[in-house]
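The structure appears right after this line, and notes come after that.
The complex is shown incomplete by one protein chain, all other protein chains being positioned as in the whole.
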Amino acid sequence: MTDITQPAFKNILITGAAGALGNVLRESLRPYAATLTLNDREPLGEVRENERHFVCDLADRDAVFEMMRGIEMVIHLGGAPRENTFQVILDSNIAGGYHIYEAARQAGVKRVIYASSVHAIGFYECTQTIDAAAPQRPDSLYGVSKTFVENLSRYYFDKFGIESVCMRIGSCFPKPVDRRMLATWLSYDDFSQLCIRALMTPSVGHMIVYGNSDNSASFWDNTQAAYLGYRPKDSADAYRAEVYASTPAGDPRHPAVRFQGGQFAADGHYEDPQTA
Amino acid sequence: MTDITQPAFKNILITGAAGALGNVLRESLRPYAATLTLNDREPLGEVRENERHFVCDLADRDAVFEMMRGIEMVIHLGGAPRENTFQVILDSNIAGGYHIYEAARQAGVKRVIYASSVHAIGFYECTQTIDAAAPQRPDSLYGVSKTFVENLSRYYFDKFGIESVCMRIGSCFPKPVDRRMLATWLSYDDFSQLCIRALMTPSVGHMIVYGNSDNSASFWDNTQAAYLGYRPKDSADAYRAEVYASTPAGDPRHPAVRFQGGQFAADGHYEDPQTA
Amino acid sequence: MTDITQPAFKNILITGAAGALGNVLRESLRPYAATLTLNDREPLGEVRENERHFVCDLADRDAVFEMMRGIEMVIHLGGAPRENTFQVILDSNIAGGYHIYEAARQAGVKRVIYASSVHAIGFYECTQTIDAAAPQRPDSLYGVSKTFVENLSRYYFDKFGIESVCMRIGSCFPKPVDRRMLATWLSYDDFSQLCIRALMTPSVGHMIVYGNSDNSASFWDNTQAAYLGYRPKDSADAYRAEVYASTPAGDPRHPAVRFQGGQFAADGHYEDPQTA
Amino acid sequence: MTDITQPAFKNILITGAAGALGNVLRESLRPYAATLTLNDREPLGEVRENERHFVCDLADRDAVFEMMRGIEMVIHLGGAPRENTFQVILDSNIAGGYHIYEAARQAGVKRVIYASSVHAIGFYECTQTIDAAAPQRPDSLYGVSKTFVENLSRYYFDKFGIESVCMRIGSCFPKPVDRRMLATWLSYDDFSQLCIRALMTPSVGHMIVYGNSDNSASFWDNTQAAYLGYRPKDSADAYRAEVYASTPAGDPRHPAVRFQGGQFAADGHYEDPQTA
Amino acid sequence: MTDITQPAFKNILITGAAGALGNVLRESLRPYAATLTLNDREPLGEVRENERHFVCDLADRDAVFEMMRGIEMVIHLGGAPRENTFQVILDSNIAGGYHIYEAARQAGVKRVIYASSVHAIGFYECTQTIDAAAPQRPDSLYGVSKTFVENLSRYYFDKFGIESVCMRIGSCFPKPVDRRMLATWLSYDDFSQLCIRALMTPSVGHMIVYGNSDNSASFWDNTQAAYLGYRPKDSADAYRAEVYASTPAGDPRHPAVRFQGGQFAADGHYEDPQTA
Partner (left out) sequence: MTDITQPAFKNILITGAAGALGNVLRESLRPYAATLTLNDREPLGEVRENERHFVCDLADRDAVFEMMRGIEMVIHLGGAPRENTFQVILDSNIAGGYHIYEAARQAGVKRVIYASSVHAIGFYECTQTIDAAAPQRPDSLYGVSKTFVENLSRYYFDKFGIESVCMRIGSCFPKPVDRRMLATWLSYDDFSQLCIRALMTPSVGHMIVYGNSDNSASFWDNTQAAYLGYRPKDSADAYRAEVYASTPAGDPRHPAVRFQGGQFAADGHYEDPQTA
């Protein structure tokens, strides 16, 4: 997977670096940057060689601006990773996303790779094959916040020339565990490859790309992202028998089965577990 | 313009009712509602017959929820009407928009007519004719907030069945005053007509419609909104000689001339006049 | 409306000539044909000058073949005009349609104008603006039979060169009587104009055209039929106040309100009134 | 190919089960159903374990209704397999198709897999790459009947929720035997896989999918059926040298060479061999 | 039609100014330029006030370069006006077109209005409604040369920023004289209006626009040129009865009737009348 002989970039920032996906990139991007700046609001463990740790909440504007100094490329994974109260979504994903882009503009960052999500388009039916130009159809407030950052990044490219690759990630887990993931699964290695292609491609402008592995079943037509040269190596098909054996068939008319967003499309209004 | 013999609705809420557009609807919607609930954070003057006034900031969640009780249809014009600091946009347009929709859901409102804007797609070139399915390309943080509410309204329809008509208003003023407005002008009467059509059409689902008068020049293909039956009666053409005589030609390569959003697309990052 | 000085055609056949639409054409096509052959399975009244009456059921293959001799152009309005048992649809519309086309082929007929219907695409939502290339979505067995003849006519053009204009007629009545007809209404005069344009246009190949008047509300984009030069003169808008006053608003989620086919899309499986 | 550990379905009906394709599925679907109900109007040979044989003509409505009781999924291969007189097409394919769907509705069948055909779109040129949304262009009365059942199945899904996968099968034979089949060939194994994918996919709604093997040459863009996850394993390419050596080049302007339907598109009106 | 109070431009060059269309613009553009530079290889008659005459062949590179000095806008009508030998097309239209654009580049011209033609897309069928993005399909060497200049102008915009409006003119004559012109006719007044709109629109980039009057029949979807604000005032419909009375119906399968280019699409290889 390594297609460089010396680090291509001086300093890459990864937000949300303490999460599962952040951990994957913390390994796989090592050869690509002289310094990896890792950000999370949770502690990031031992500081390894060539790492810089920066613990802060993305809702903290000043901290984000300080962190962004000297950064060349950003991989933005941070923020609330699933449905939550509007206030949490507003602070972490919406204001947080704005802080990332505005800080990037002021710091002269060249490119942001953004972890968008299937939930930005989760209300399309599974039987609809959509491409990157299909109008957004979020399935949750979380999904609405993903469309917010996608549109914000478009604005920052059109007006300020900051490039972005918005990756609409399906289900990035060690392996697919339900029938829907036979279509949406993205392996960790393929996720790494996609991020590396997004970093290394000479000119990306503003692109939206779907993030799934080489699963035989898919909702998505990734043709418009062909220039990235992303070629997944893994496939959910290897787990199909296992998944079929361990999960029920489901009612084809149930929203969680019908829609691309799965359970997110079926859930009612989010009730805060702390207050409910 | 009146196509009813008795009020079609019991209670229509108009937000932003103290502004120019709010004033227009305060008159023209009178025959359509037994009660017009008028909202603004500014005083709304004398309470006329069949009016109910409700002064509050849309960022005030509880007030919005209280105001929404008993409402059947909403015309949502409120919020910051042009570029501003991110904090103002966040409070007034983003949180404010969410409060409107979530309160509408809980109050059983049937339909929201939302004043979106050309600035949701302001980075298309004037020479591109776009329709409602073209991906959003906001020209400002204000424009990004307009795309936020458009996508939020899509979510509330897909999940909860609350219908919305998002009107992407061009330039709604007494008359066109620059060359770009020869394409984007929306007269007050046509604006009223568009709102009335959006209220009266039997089923609207979730629609996006461009709001301009019958100007011979246009950036927009409104075909996908044909079912609304909106037919503008006014035209910026009547003002063309006047506009040509009083305004310069402009450089075709300048962003304010090239892009549909006009000056919004040309402006740099917003500097708060109070702090600058 | 007459754009000829002497009859353009020797012999035009009108099927279904005893019905309301047949009666309209019986008058308006008089100047266009030296002989008008009128067909129905019901009696057609007094034989007027230049008329030839031919009473037969379209399910009677031999009769149709005999009737077709010497015919130059066909206006095919015949068959069951609304939902019915499958057997009636099969005999009158499917077998009847085949008899018309196969007899036309053997008789050397140049062109068939076919009265298709909104019910060929009645399961599109009213908020969807569709053109002639949208895949068919019939709302009834009647509608399925309309798609059958549309496809049959495509086959007869591709293989045998017999031209067809398939007119997807909305609601052709003296005036619109419900809110849906504010979009779908086709006046008798506009219906006549459409038939005359379909007859007189030099080359039509195989075309599908929507048949509605100049109603401000519409589900249909008739751009692909522009070459016919059909320009409706009437509009349902003239009846809007009357319709609004006399009919209820309806629930936007009810199939009869949501779908282009109206009540046809809402009806369950057809129960034969004679056997039910 | 087997992706289940115990039969996924209680009772699958296969119509046309005595034909070549029926025989293929009789083997390959064995692990997927507790009972395989096999239907044909010809005898079906020895009744093997877990098989139920039901010999009847699909034109016999009452027999079809009786047969359908207790069925969960239908694979509908029955009817006239090539061009024939209109009466045969009408009885076997059109009325037969209706009987299948109406019986399925009354019996509570969940899904029908329908063997449609290249001849539903056989009048596209070979150089046109079409997808599932391209308007139908049948090349024969047989092809017209295929479009009839495709549209009928759309109706039964839109109104009654019965799911369908319409497989437009190219040339399903042991091996390709002419140059056109280098593009249209579907191997028996790939046919089986396609049927199994159509059965096992959680939600299919109403889909149209092209059925060909992994041939390097193709007329079809199957992107819109990506969610099925069909991945052919065989390829006509393995037979290319053999086919080139044994068949002539053909005139590129001859209809049988130009059109996707091949010889069907070139044949004139069908003459009944018994009466000719 | 005049929408200016003083000349908008200093010096407009009209090539082909001695032809019928040149004569039209010589009048109608008078108020728009302080100086009208008129070019033809034929004499241009008396030099009227504010006119500058420049007689040269467009194949004469040096003359074109000299003529272009000081020009602000170009209306390029010159070159062979119909099918001719390849050598004439090559010299007058292809080399001539290049001389115009390269001289314009070197002279700092802002915009070129180019008289392209229906013959650039003349091999589309009349029943196909095409827009400006449809691939070119020329019907003659003349038509191929029109596509050459269209593509050349695209290159000069993309690389050098010289704006162009390519007007695909249908049939610009005093009145329509055959049935095809009922669709393609462009009145002289509408031609003038189109040129004025192309001159006065603030930013045109590179546009292709169809040039026909408000004829009810049309082959063309001019939506993509909406920003120009061209609204034809005349219509071929006024001449329909006259044209029908004086011209035969034609065979719908004849190339001159079937194709948009009319007789150009029907003509065989051009034989030079002088050598034939």
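In this document, chain identifiers A, B, C, D and E correspond to the written order of the chains, with residue numbering beginning at 1 in each.
As a working rule, a contact is a pair of C-beta atoms (placed from the backbone, for glycine too) under 8 Å apart; a residue touches a chain by one contact, two chains touch by 3 or more.
Here the structure is a predicted model, which means the values were calculated and not measured.
Chemist: Which chains here touch the chain that is missing from view?
Modeler: Every shown chain touched by the left-out chain: A, D, E.
Chemist: Which candidate, E:Arg30, E:Arg52, E:Lys110 or E:Arg154, sits in contact with the chain we can't see?
Modeler: Residue touching the chain left out of view: E:Arg154.
Chemist: Residues of subunit A in contact with the chain that isn't shown?
Modeler: Interface residues of subunit A facing the absent chain: 2-5, 8, 110-111, 161, 163, 200-207, 223-231.
Chemist: Please give every residue of subunit E in contact with the chain that is not shown.
Modeler: 86, 90, 94-95, 98, 102, 105, 123, 133, 135-141, 143-144, 147-148, 151-152, 154-155, 158-160, 265, 268-269
Chemist: Touching the missing chain, which residues of subunit D?
Modeler: 125-127, 129, 179-180, 182-183, 215-221, 237, 240-241, 244-245, 249-250, 252-253, 257-258
Note that in this section only the chains that are shown with their structure count from here on.
Chemist: Give me the set of chains touching subunit A intersected with the set touching subunit B.
Modeler: none
Chemist: Call it same or different for subunit A and subunit D: same when shared residue numbers make up over half of all numbers used at their interface.
Modeler: On the two sides of the subunit D and subunit A interface, the residue numbers are mostly different, under half being shared.
Chemist: Any chance you could check whether B-C or C-D wins on number of contacting C-beta pairs?
Modeler: Output for the comparison: C-D.
Chemist: Hey, which chain ends up farthest from subunit C, C-alpha centres compared?
Modeler: A
Chemist: List the centre-to-centre spacing of subunit C and subunit D in whole Å, with centres computed as mean CA coordinates.
Modeler: Measuring from centre to centre gives 32 Å for this pair.
Chemist: Just the number, please: Cα centre separation of subunit A and subunit C in whole Å.
Modeler: Taking the mean C-alpha position of each chain, the two centres sit 52 Å apart.
Chemist: If I count partner chains per residue in subunit C, which residues reach a count of at least 2?
Modeler: none
Chemist: For this entry, which pairs of chains touch?
Modeler: All touching pairs, sorted by chain label, are A-B, A-D, B-C, B-E, C-D, C-E.
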